[in-house]
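Omission of a single protein chain aside, the complex is shown with its protein chains in their original locations.
And now, chain A:
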């Protein structure tokens, strides 16, 4: 049974993202530095980053124990389909069906109020984002 709070940062394995030939690809991911992104800025950073996913895992584990394996399997299947339906990068998707399935459309959270993705002042270039997505950078 997973716990409601995700694991503490000290117990995770950190992998530097690798490009072709097993060497870190600087065009795709920038200069790799073990020190740069690994110490958490806030003790809750890891917990918050994985909060929704962890809650989902916990709910599915409970469902599996209560109703059997079919229940989380069916729900996960529907969620997988909705997660594939996305717009091209640069444009924001509205996640309507995904939020209906997870129940997020009935809830208000700090993510809905602060840091609204609609109000981001800086926009990145869609060409670069597509190249990065298709790995042809």
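The rule we apply is simple: a contact is a pair of C-beta atoms (placed from the backbone, for glycine too) under 8 Å apart; a residue touches a chain by one contact, two chains touch by 3 or more; residues count from 1.
Definition applied: contacts and distances are computed from a predicted model.
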Missing subunit (named according to UniProt) among the choices "proteasome endopeptidase complex", "Phospholipid-transporting ATPase", "5'-nucleotidase, cytosolic IAa" or "Very-long-chain (3R)-3-hydroxyacyl-CoA dehydratase": "proteasome endopeptidase complex"
Contacting the left-out chain in the complete assembly, out of A:41, A:66, A:108 or A:122: A:108
Absent chain, residues of chain A that touch it: 4-5, 43-44, 47, 51, 106-110, 113
